[in-house]
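Here it is, the structure in full.
Every protein chain but one is kept in place in this view of the complex.
By written order: A and B. Residues from 1 in each chain.
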Amino acid sequence: MSSRIFTRFVSVLLLGWTFGNTAMAAETAPNFSLPTQAGTLALADLKGKVVYLDFWASWCPPCRKSFPWMNEMERRYSRQGLAVVAVNLDKDQELADKFLNEVPAEFNVAFDPQGTVADSYHVPGMPSSFIIDRHGKIQAIHIGFREEDSTDLEASLRSALSR
Amino acid sequence: MQLEGPSCVRAALAAASCGLLGIASPSVIAGAAGDATQADTALLYYAEHDGRVKVSEATARLEQPLGDGETVTVTPTVDVITGASPTGATISDQAQTFTTTDTTPANTLPLKSFSDRRYAISVDWEQPLDRLTRSVLGASASTEKDYNSLGASATLMRDFNNKLTTLSAGISGSLDSVEPAGGIVPQGLTPLSSAYAVASAAPAGNSDYEYEDSSRPHIEDALTTPVAASTTLVHAITTASGAVITTGSGGTGTAIVNGSIARQTKKKESVDGMIGLTQVVNRRTLMQLNYSLGVSSGYLTDPYKIISMINGTSGETVDYRTELRPDSRLRQSVYWKAVYHLNEDIIHFSYRYFWDDWGIRSNTVDLHYHFVLGDDFYVEPQFRYYTQSAADFYHHSLVDGAALPRYASADYRLAKMKSTSYGLKLAMAIGKDSEVSARVTYMKQTGNSHPADAIGVQRTLDLYPGLDALIAQLGYSFTF
Partner (left out) sequence: MRTLAMIIACSALLLSGCADVKPWDRDLLAQKKMQLVPAPVDNALDEHVYFSKEAASGGQGVGGGGCGCN
């Protein structure tokens, strides 16, 4: 009797939460306007480019790993129309600045301390990246950053850039 | 697991393996910076009052990320244990003689001295199976003079609810072997004078080998030293390896050994399982709830401990018997932990309720307050309160002549007792990745000094002398 209740409890848990947040693939990427290190940046300004939109924070270790890769992507593909935008979600600007001192970014870094833009994108995890095509539609959503995924990510970028 | 002298044997009552069920590396959580190895080292000094147990311990925890969440953690440990621990015999108003070389003055707690070294190592390998699932496989081994242990564990963790909830399930097993100093495992609940009879595996000759004089219950002593005239060696023994002990009776006899004699060992097995639920309650609060179940079987008795037989009227000690515990134990516990983030400071609080089929019920409350004092410095007062009920077969002494219980032990760690610990940790960050820390803890154990069933002179004695211990620890963490 008690083992049945327990099994049911565990199954409810599993069913209820196995399917995490649904992503926003193929929807129009919500516009935003955020301060950056060099003035304000709006997503609408980047229409016609492929945007790699990354959400990160200083306290997120995989984010630290993703920066060198994002720098590399910016170097390789900016001429082909890639814009890398990394939205920082630190509540304390100082922590973000400290991180950027240690791990420099060659791409746009925008600041969203209240998390409003992250909210509009239903960011499912830290870090999360959205590949937005030249027409402003979300082509792919990637949760987390792992070395082994970087080749696939790059392939998705190239595919978006070729359209 | 020795802090109590010849080893893990002491921990025969703590049936969990000497390697705990996978306390997984926190790499999954806080994440090691890059690929650097994280090293946490510590030196510990533990000292009990009144010349009792002293332990010096050195340990290092080395955590190496292997990329993409995979981690290997290796933890070697060395302990040096010296001092003396209670034998289980009660204090008496008379001087006590246990063997010709082992005596205790009046009104003194009978102790037994020892010295041992323990080497242990554990390895944990954590592997992400997919974005939401991780497994940890662990193995551990430890060795000391009279105790060896091998253990393995496997744990699975799965995240739900956008990683706000984590379910974990783990199982671990261990195989331990006890080889008491002296080479003989005594018979349980048997008077000391006859507890050390040795049975030979060889068929030839007589098979029992007894001492009249219990001052020499050790195989080596018997075999290399001429025994005194007053000693009567009753039988001869031919061992499996062909060694022959010649005997005499009522006169001089010399024991001769050719070759070696197998020392007696006893085995013990444990299997433990655990299920846990970790939940992020809000931005500042994290909680965990675990249920554990463990089963131990085999030799769970402490071969060094004895119990006093007292006169039913006067309360004076008249004899001693070896202790005996059941050969199985079923343990369960429920553990709840909460971590709360104030403005800068953190509170860690936990409660554990433990119960087993030996009749023990215990409550443990643990509180740490992490006090941030500036960017590089913190202070952490720590408090722990523990209570336990006595094991069903715990007796401070037995009445001589009364019917013997099936099991009996006078080990103070199975008695009804309370333990309070007060600690303080100070830590300082050095640079970005290093920390140096110092921690001091005072632990006090008290029990029932004047139980209701104390007889005669026992009423005037303190039957649970308790324990006072000071623990000092130095820690250094760094990455390389």
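As a convention for this text, contacts are C-beta pairs under 8 Å (C-beta built on N, C-alpha and C of every residue); 3 or more make two chains touch, one makes a residue touch a chain.
Worth saying up front: this structure is predicted, and the values here are computed from it rather than measured.
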>> Given that one chain is not shown, which residue among B:362, B:420 or B:448 touches it?
In response: B:362
> Which residue among B:87, B:148, B:308 or B:388 touches the omitted chain?
Replying inline: B:388
>> Can you tell me which of B:295, B:346 or B:426 touches the chain that was removed from the display?
In response: B:346
> Looking at the whole complex, which of B:274, B:324, B:398 or B:461 touches the chain that is not displayed?
Replying inline: B:274
>> Going by the contact rule already stated, which one of B:287, B:426 or B:440 would touch the omitted chain in the full complex?
In response: B:287
>> Counting contacts across the full complex, list the positions on chain B that touch the omitted chain.
In response: 1-4, 10-11, 13-16, 20-26, 28-31, 40-42, 44, 46, 57, 59, 61, 69, 75, 128, 131, 134, 136, 155, 157, 159, 162-166, 168, 170, 272, 274, 276-284, 286-292, 294, 331-337, 339, 341, 346, 348, 350, 352, 354, 356, 358, 360, 362, 364, 370, 378, 386, 388, 391, 413-414, 419, 425, 439, 443, 445, 467, 469, 471, 473, 475
> Which chain A residues would touch the chain omitted from the figure, given the whole complex?
Replying inline: 1-2, 5-6, 9, 55, 57, 59-63, 89-91, 115, 118-119, 123-128, 143-146
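Following the convention adopted for this analysis, only the chains that are shown with their structure count from here on.
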>> Help me check something: in the complex, which residues belonging to chain A touch chain B?
In response: 10, 13-14, 16-18, 20-21, 60-62, 64-65, 124-125, 143-144, 146-148
> Can you name the residues of chain B that touch chain A in the complex?
Replying inline: 30-34, 67-69, 131-132, 160-163, 165, 167
